[in-house]
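The chains shown are only part of the set, and none of them has been moved.
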Amino acid sequence: MKKLKLGFPKGSLQESTQELFKKAGVRIYTSERSYFPNCDDEELEIMMVRSQEMARYVEDGVFDAGLTGFDWICESGAKVKEVCELIYAKSGFRPVRWVLAVPKDSKINSVKDLRGKRIATELVSYVKKYLAKNKVKAEVEFSWGATEAKAPALVDAIVELTETGSSLRANNLRIVEEVLTSTTRFIANAKAWNDPWKRQKIENLAILLKGALAAEGMVGLKMNVAEKDLKKIESILPALKRPTISKLDMQGWVALEVIIEEKIVKKIIPALKRAGAEGIIEYPLNKVIY
Amino acid sequence: MKKLKLGFPKGSLQESTQELFKKAGVRIYTSERSYFPNCDDEELEIMMVRSQEMARYVEDGVFDAGLTGFDWICESGAKVKEVCELIYAKSGFRPVRWVLAVPKDSKINSVKDLRGKRIATELVSYVKKYLAKNKVKAEVEFSWGATEAKAPALVDAIVELTETGSSLRANNLRIVEEVLTSTTRFIANAKAWNDPWKRQKIENLAILLKGALAAEGMVGLKMNVAEKDLKKIESILPALKRPTISKLDMQGWVALEVIIEEKIVKKIIPALKRAGAEGIIEYPLNKVIY
C-alpha cells in the first residue's frame, strides 16, 4: 500500500492541528510517549517533529509533506512547495506576529536605532536577514526561552512572538515594529509533489483541511420567510451569498437557507427578525467547500 | 470608536459564560494572568470581576453592563436594570438554590426555629432580610468558606448554595427550606441604558445570548414522511411547533423539519418511527431566535 509520509507539528500547533484534521475527517491518536501517532487514514504515515524542524525534513524528503508555521519555514531557509495557507496559529484562527520590542523607556524607536545593539530571539537567521535588509549592523543571539525577561537586563531588544501583547506588557516592553506575520502552511517536498499519487493525496488533504478551516468561522442560517418579504430579507444578507430558497408546504411561505460568516450573522439577526423572518436558526458546519 | 464596558464574571460562572458568548458569536480570550480579556468584538471592553462584586460596579457605572447571579444582585442591594434572565448557573442549564440547612439531628424544622440561633452564610445581607421578613431574630455571620463543615461545631444552621445536595449529605446536613433560587442575569447601568448606542449594543448582545442559550436545549429534527402518514406524524409532534414541510423529488413523500426541545425528542422518536417516519436525523443548533 502506498503511504504519504506526513510531518505533524509537535508543540504549540499540535492540539489545534489535531482538531483541524479531525474536522477534516482524519482522526489522529497521539500519545505522550510516542512520536509516531496512529491515525485512521491508512495511507498516511505520521511522525511528529517540532515546528522549527519541519521544513528541513520536508526539504530533505524525510517527509513528503508537513504542516508548520511560515515563521519557521523562513527561519530554516528550506526550499519546499507551499501547498496552501491555513489561517490559524497557536491560539486561534488568526495569524501570530513576531515583533521587535524594547523596554518601555528605551530610546530605540525604529529598526534603524538597533545599530550596535544586542538582540535576543529564537528566529536568529530571519532577524539577521531583516537587519541586513534594513542596513543595520547589530548582534543577534539565540534565546533558549523566556525572551521577554531579557530586555533590558541581558539585551537591548528582542524579537518575539506575540498574540495579544499581554506578555510584553507584563514585562514592561513596548512594540517598535512588526517583523513577521505568520500562519500555518501545508508544505510538500519537491519530489513528492511530482509523484502523481502523492500529489493527489496531498491535494485531497488540502481540500479537506481548507474545507474544515472554512467551516470554523461559518455557520448555516435557516429561516421561514413570507414570499412578500423575500426581497427585503435578501437585501439584508451579504450581496455575494446566494441563498437557497425552497418552497414550503404552507401557502405563500418559503424556507431560506444560507451559509454565512458567523461574525456577519451576529450583526444581521436583529434586522432579519424585524424584516419578518420567522423561526431563525443557526447551525454549525463541519466543512464548507465552495 | 464607541465601546461598551462589560463586566465578566470571574470564578464559578466564568467558563460557562465564556462558552455561551462563543456560541453567541463573541470569542473571549481569557488568561490566567490578566483580568482584562481580549475579545473579537471591538465594541466591547471587558474586565473580569467576581460575581459578588458585579452589581456594585454596574450600579456605579464602572461597567455599562455585566453578567452575574441573581443571588449576588440581591445581596449587594445594588440598583441595576435587569436586561434579561439567562437560565444557567455554575454547572448546568438550571437554577442554583440557596437553602437553609441544619445537622440531621437538629431540632430546627423551619425558619421560625432559628430564633436566637447562629447562622453562617456568604449571603449575610440577604439572609438578614429573609429572617426579618419571617420575624425571626438570629445572629448571621459571614462565612469565608467551607460553610457546610460549620454546623454543628461552629453554628446552628447555614444558608448555602446547593446543586444536587450531595455536599450537604456528605456533611450530614438536612435541608430545612429553600431561601433563594438564582439564575444568571444580564444587568445594565441605568445611565448606559438611556444612551441609545449602548442600549442597542446591550439589546443586540441579549438577543444573541438568549438565542445561544435557547439553542442549548433544542435540536433540529428532520425526517422523510409519506404524504399519507403526514397527519399521524404531525399529531405526535408538540402542538405548538409548526414543522417546515418541503416537497421531495420523490413522488408522494415530503421532508419534515422541526426545531424542538431535546427532552421531547428523546420521548417521541420511537413513536415517530412506528408511525412511518424514515431517515430520522437530529442535528445540533447554535442559536434559535423565535
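The letters A and B name the chains in turn, as written, and every chain counts its residues from 1.
Everything that follows uses one rule, which is that a contact is a pair of C-beta atoms (placed from the backbone, for glycine too) under 8 Å apart; a residue touches a chain by one contact, two chains touch by 3 or more.
Here the structure is a predicted model, which is why all the values come from computation and not from measurement.
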item	value
Oligomeric copy total, full assembly; chains in place: 2	6
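Here is the rule we use: only the chains that are shown with their structure count from here on.
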item	value
Euclidean distance of C-alpha centroids - chain A vs chain B, Å	34
Residues of chain A that touch chain B when the two form their complex	91-92, 164, 166, 170, 219, 224, 246-250, 255, 262-263, 265-266, 269-270, 273, 278-284
Interfacial residue positions of chain B with respect to chain A in the complex	24-27, 29, 31, 33-34, 38, 40, 203-204, 207-208, 211, 215, 220, 242, 244-247, 254, 259, 283-290
